[in-house]
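Yeah, one chain of the complex is gone here, protein chain that is, but the others are all in their spots.
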Amino acid sequence: MIFFSKSDKVTFYSILPLVVGILGFFLTIGLFTAYQALPSFMQFGSDLLITSIWRPADDPHLEAYGLAAPFIGSLYASTLATLIILPLSVALTFSITEILPRRIGGFLRVIIEIMGGLPTVVYGLWGAVVLAPYLRDYVMKPLHQYLGFIPIFSCRPITGYSVLTASLVLAVATTPYVTALLIEGYNMIPSKYKEGILCLGATKYEAFKLLFGLLKPYVIASSLLGFSRALGETTIVALTIGNTMRFTLCVFNPTHTIPSLIASQFESAGLYMYALPTLFAGGFLLLIASSVISYVGIKMLYAWRERVRV
Amino acid sequence: MSAYAIEVSNLRVRVRGLDVLRGVDLKVRRNTILVIMGPSGSGKSTLLRTLNRLTDFIDGINVEGSVVVLGRDVFTIDPCELRRKVVLVSQEPNPFPHMTIFDNVALPAKLNGIARNKQELYEVVKWALEKVMLWDEVKNRLRDYPHSLSGGQRQRLCLARALAAKPEILLLDEPTANIDPSNTFKIEESLRELREELTIVMVTHMPHQAVRVADHVALLYDGIIVEEGPAKEVFMNPKNDITNKFLRGAI
Partner (left out) sequence: MFRSYFIRKLKNYLMLSLAIFVSVLAVIPLFSMLYMVIVEGGKVLLDAGLSFITELPPTPLSSSIGGVAPALLGSVLASTLAIAISGPIAFLVAFFVTEFKNSSFSKISEVVVRSFSGIPSIIVSMFVYSTVVMRMGTQSLFAGSLSLAIVALPYAYVYFTSAMKSIPESLREAAMSLGMSRFKALRYVYVGVSKKYILTGILMSYIKAFGETAPLLFTMGFLMNSVFAGFLQPSNALPILVFIYALSPYEVFHKVAWGATLLLIIIYLVLFSLARSLLKGVKL
């Protein structure tokens, strides 16, 4: 470090403890969650991951918990959400960057920004009050009636609170974030490519398709980040998924995700011996999943940015 | 005290594996103007920036050799201290946009402890702006922001800002490259006068500018100084073939 001036060194070493402290603090949150989860892992072992049961009892011997349903529910809802996010955000990116006149595109961008920052509880409320009954009457019922032989449509929609509703609201709420990432990436493509392609007489759609092809790793990375967001979202899911401890692959059924389970059970969990550790176990699994996915996504974004800069 | 303000010997600089300077030797006498000429990409800017260690901020740079400035090895003294005495003016005018014209010039004077009170500060600012012949143009709007100035005025403001730090050496990286003739003339005029007070090293790719201001010139080509000497000698009768070509505009 011969390149540091003395005063810069002082600055470096005065802020360093703070930086290390923050890193340590983040690590502490992870370790603490793991530590709190330990009793549950020890007591239930692999049952925690393969059974779906929530049975608190005053007598610890009678307690039984299994997180398979909410864990699968989390993955399921987030995957569905990501599958909806992709076409939405790609279409938005295309519209904003290439199709719409600058002013209208800019206006659309502002709307997307507004949606991106809107408190999630508003989305949740909208999902519960407007979307759930609407979906039930106009989407779920017909689908069930005519396509009920397909397993994911096989169950009868009852309340509208379901995997489908939750995924859809999650998708609507996360699309702005993914769109912002995609637009950022798309604008990073050097303009010489764009000019070259348009010079060849390509139509707008062909040009976008070609350029977007260059963006493939970036799109995957953005989807991972969107997925990770959806995975951790609590408010929206708790208000729309129906909060039922039940393993299901049918999208019309209510179920739980890990965050919705935590949100609905945490307050009373302290009364039982293993309930709280089990919620921490769920939290820990979620934490690992979402940090690994975020990490991979961010690394991929950086790798792509490095590549495109040269 | 050495008669030389700057003594560079066998300076080699590599940036990410690429040779930029390949063994440069250079001496600059106090209170003279040295103009380093050379085509673009010859390593002029890098050479200039090693003199006050602005090269520290270039990623993947590797500097070898000895650079002694004002009698001290630049690699052992504190770079901030060094840069307070050896100030660089960049090619693009870069006044601080959030500060008034007055504050732009006053800041280095304040930081370097040149002025202790408001009156002294005003004097220093006035002195620096007069030196670059900007005082008459801006004295009634010292509270304005630099974006109200023309490009040439901004560059002179940057020169004044550098002077207000009261440096012993002034480094100029093509200061007139993007500036109209009348402002260029004013800057060159200021430099001739400033020579009385400090040592100046200027980089340019335009031979005629060197003719107008230089005491000494050096021609840098592909990381090596191919010729140096008193300006008149070099211009009247260049010994090196490359110098000859450069002066004729063939490189």
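All chains are identified by letter, namely A and B, in their written order; residue positions are counted from 1 within each chain.
In this text, a contact is a pair of C-beta atoms (placed from the backbone, for glycine too) under 8 Å apart; a residue touches a chain by one contact, two chains touch by 3 or more.
Here the structure is a predicted model, which means the values were calculated and not measured.
Novice: For the chain left off this view, which of A:L62, A:L83 or A:V130 is in contact with it?
Specialist: The single option touching the absent chain is A:V130.
Novice: Looking at A:F153, A:Y218, A:F280 or A:W304, which residue reaches the missing chain?
Specialist: Of the candidates A:F153, A:Y218, A:F280 or A:W304, A:F280 is in touch with the missing chain.
Novice: For chain A, which residues lie in contact with the unshown chain of the complex?
Specialist: 5, 7-8, 10-12, 15-16, 18-20, 22-23, 26, 29, 32-33, 36, 87-92, 94-96, 99-100, 108, 110-115, 117-126, 128-131, 172, 175, 203-206, 225, 228-229, 231-235, 238-239, 258-259, 262-263, 266-267, 279-280, 283, 286-287, 290-291, 293-295, 297-299, 302
Novice: Taking the full complex into account, what residues of chain B touch the chain not shown?
Specialist: Considering the whole complex, chain B reaches the absent chain at 52, 54, 57, 59, 80-85, 87-90, 92, 94-99, 107-108, 111-112, 158, 161-162, 165, 171.
Just so we're on the same page, only the chains that are shown with their structure count from here on.
Novice: Averaging over Cα atoms per chain, report the distance between chain A and chain B in Å.
Specialist: Centre separation, chain A to chain B: 54 Å.
Novice: For a test of understanding, state which residues of chain B touch chain A in their complex under the given definition.
Specialist: The touching residues are 56, 75, 78-81.
Novice: Please output the residues of chain A touching chain B within their complex, sorted ascending.
Specialist: 2-3, 5-8
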